[in-house]
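With one protein chain held back, the other chains of the complex are shown just where they sit.
Read from first to last, the chains carry the letters A and B; within each, the first residue is number 1.
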Amino acid sequence: MSDFLSPNLVVFAATIAAAFLSFYLGTGRVRKQAIASQTKSHSLNQYYGFYVSLWVLVPAILLALIWMFAADPMLTSAAKARMLAAYPNLPDSFLNLKMAQLVNIAAGYIKAPDAVMAAQADLLRAAQASADRARSLTLAAVMCIGFFYAFRRVSPELRARVLCEAFLRRLFFLSAVVAILTTIGIVASLLFEAVRFFREVSLFDFFFGTHWSPMTALRPGDAAAADEFVAGSTGSFGMVPVMAGTLLVAVIAMAVAVPIGLFSAIYTSEFASRRVRNIVKPTLEVLAGVPTVVYGFFAALTAAPFFRDLGLFVGLDVSSQSALAAGGVMGIMIIPFISSLSDDVITAVPQSLRDGAYGLGSTRGETIIRVVLPAAFPGLVGAFLLAISRAIGETMIVVMAAGVAANMTINPLESVTTVTVQIVMLLTGDNEFDSVKTLSAFALGMTLFVITLLLNVAALTASRRLGQRYE
Amino acid sequence: MNNPIEMIQPDAKTQARFEKIAQGLKKRHAASRRLKTYGIMAIVTAISFLAILLTTIISNGYTAIQQTELQIALTIPAEKLQNDDGTIDPVKARNFNWNGLIKKAFRAEFSDVTAMLDQRALGEILSKNAGYDLRRQIEAKGSIPVGEIKLWIKTSDDVDMLMKGRLDRNLDESQRRLSDQQIGWIDSLVADDRIRLVFNDTFFTAADSREPESAGVLGATVGSAMALFVTVLLALPLAVMTAVYLEYFAPPGRVTDFIEVNINNLAAVPSIVFGLLGLAVFLGFFGMPRSAPLVGGMVLALMTLPTIIIATRASIRAVPTSIRDAALGLGASRMQAAIDHILPLAAPGILTGTIIGIAQALGETAPLIMIGMVAFIVDVPATLTDPATALPVQIYIWSDSAERAFYERSSLAIMVLLTFLITMNISAVLLRRKFEKKW
Partner (left out) sequence: MDTVVDMAKAIKIQAKDVNVFYGEKQALNNVSIDIEDRSVTAFIGPSGCGKSTFLRCFNRMNDVIPSCRVKGSIMMGDVDVNSPQTDPVLLRARIGMVFQKPNPFPKTIFENVAYGPRIHGLAQSKTELDDMVEDSLKKAGLWGEVADRLADQATGLSGGQQQRLCIARAIAVGPDVLLMDEPCSALDPIATSVIEELISELQQRFTILIVTHSMQQAARVSQKTAYFHLGTLVEYGDTKDVFTLPKNEQTEAYISGKIG
């Protein structure tokens, strides 16, 4: 994988050329046969070309993919065995470092520090070269077999179009399955690592523990921390304060976004003229298009200092990473989300209900408050649930503007941390991939995924109820 | 019929009821107006947030478009750099102490500064990369100027901040990054017209650096472009095939429902979860390289896939069934109808959806952090597997830096990012308008 392009590019170009060639050969063969036997071929000539080139391409691509995932690890393990022979008594972690170095030397990125390494690198290079040769030969063989199989079957009676379309349909189905595979991939990877985590830390301690400090718990070299490690190896992974912080930030965000978003939606859908609506709605959408990192930047470097200074001015102690700044800016981010979803929901309320209300002598306000909003209520709930899900899963704003320490507080002026912040903290920097610390990030990720999934399903159910009411 | 006629009036009881209603009207209309006012206030608030956001970023970032330079007179010792035939020896050039040359020349102009500490303070006015920049300049030129030359070299970021008015002179000296003495020197240089602000081309031609004056967004932009290239390459065909399958071939049933539920749910999964997927599956399981745009693009592709699928399905559905029926009626197979007739007509809609999906991917940060595209990388990536960072991640990295000058550059990088996003969105809107058909 390391040098992806150079030899691969040649193989790639050759494969493409082979595919084109077989297309023309296949087309030519059916044309000749049709003339010779004076029959009309079942499909258009080009389908016979496609048929042959599919038989050349598809097995070759499958083989190349398998090779990609099988050959590299084999090469690596062979090289590792050689390294182990060359450097007996080397601890495992050092050997891994040396291996990384070796790969870089073989690729020509760095110079070999000594003769042993140089020799090993040469061996690796030679092994890679012969593997590449072997791959090219195998590919060529597979393509030839595929070609001759398909080419000999080409005849005017062959239902080439049907076969090609059946292939395409299967391909289309497979690409639709990618969505399922992605979900399975998410669930499997999160679950797999989370299960490993829960072998070290009990479920109960994780979900109900009130102390979260993964960093201090796993610094075994430090004497004080070692004590804590022994004493608190279970207590340090209690996610309650992290979850509390997440909820605090989300609640602040919703407190900003719901009134502003909802009233904006009421105005654009019920009061505004078409012209005003056509200006205001896209303008609000701009807020939705701003990347979250920009909001994070704004929260950390403008909003947080502003709230701190404001606090100083009125004599309040506001943390420079206050939940208020992160949540408030997150609320701004969510405004267009709520306003546009609510606008859709409110607009979907049938005009006949409004007519009914006006016909009874309601003012516009009464029509909205007493008839339209109650009718839209399930849809609005759905929109709010989606917004909460968005707030809980939002990462960059809190990474940049919220704290790292897990404080259990409901005071918005203090610093709190969130699930996403902890995931980023635990998985960036130089951590061993397999430590309990990194595994805990996946347990948090699993929790986050489940919570957002439940919220999304609930939102969908709520808005479906609205749909059923007025079809 | 048009003669005025005595009309009947409601009876007294009814009349009394109407009067009662009339009495309450003023209050009710006021309540209605109040609701409207709340709506206007909400919109004004939201739009002012947008305005505040944009103005703070622009007012913080526009100064980064310029860089402070300082004029120095120095002589480059050609004999120490050249081979016998007069060409520049690359090894000699690399080993030569360029910084020392510049510092010496600069100190020579302040002959009264003799104390070690003061001389160091004087050196702090210059960029730490001044020597490196000069070397690259000479190497690019291929010849060494003879005799004393006057050069414009970059100042350190602190001087840059002072010149742009972003360093408060009135602050107590201990709180300031430049001492009174240093400010005095700078002022005298300004008085001599030896300090100037010029267009900061480094910002657009360099990758990251420890020194703000040498840092640029090119590396991150190329990293983003590479990742997005992979994203489009993967997501667009997959999305189109999926959409065609679901609209044309999917048999109604559990499997199809399950696919639809999955697509809808993936659209609402937090982006960081896709990062975790990339970390565990692409890096952990398949052993792909860390920090690579290839992997970044793959993760972003999975993330934007639902968006593009949904947009593609909508534009396929917008093509009237009469066209499909006409194709089928002429003897085309379903596949031919879909590929030859429907997809070309749906193409503008698909393209619009793709651009919007890609714009969303361009602004995404968290999943890229998860797969290690957050590293400090000083080279512009050349291949898809080179370590790289992306534009939004670069903004994140810089905004985390202590230097005031990085804050400014971060803001300018945001402006660059927003420019890309606005361009993409406007082209999507224009595309939609141009090809919008009313069937």
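Throughout what follows, contacts are C-beta pairs under 8 Å (C-beta built on N, C-alpha and C of every residue); 3 or more make two chains touch, one makes a residue touch a chain.
Keep in mind the model is a prediction, meaning the values are calculated, not measured.
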| item | value |
| --- | --- |
| Identified contact with the non-displayed chain, of A:Glu366, A:Glu394 or A:Glu414 | A:Glu366 |
| Option touching the unshown chain, where B:Arg28, B:Arg107, B:Arg317 or B:Arg432 are the choices | B:Arg28 |
| Hidden partner chain, touching residue among A:Val103, A:Met143, A:Ala357 or A:Val399 | A:Ala357 |
| Absent chain, residues of chain B that touch it | 1-2, 5-10, 14, 17-18, 20-22, 24-25, 28-29 |
| For chain A, the residues touching the chain missing from this view | 273-274, 350, 352-363, 366, 370-371, 374-375, 469 |
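Quick note on the criterion: only the chains that are shown with their structure count from here on.
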| item | value |
| --- | --- |
| Chain centre separation (chain A, chain B; CA means) in Å | 19 |
| Touch list for chain B against partner chain A, complex | 21, 28-29, 31-36, 38-43, 45-47, 49-50, 53, 56-57, 60, 237-238, 241-242, 244-246, 249-250, 258-259, 262-266, 268-274, 276-277, 279-281, 284-289, 294, 302, 305-306, 309, 333, 335, 359, 362-366, 369-370, 374, 383-385, 392-393, 395-396, 399-400, 407, 410-411, 414, 417-418, 421, 425 |
| Touch list for chain A against partner chain B, complex | 1-5, 69, 72-73, 161, 165, 168-169, 171-173, 175-180, 182-183, 185-186, 189-190, 192-193, 259-264, 266-268, 270-271, 280, 283-284, 286-287, 289-298, 300-302, 332, 335-336, 339, 361, 363-366, 368-369, 386, 389-390, 392-396, 399-400, 420, 423-424, 427-428, 433, 441-442, 445, 448-449, 452-453, 456-457, 460 |
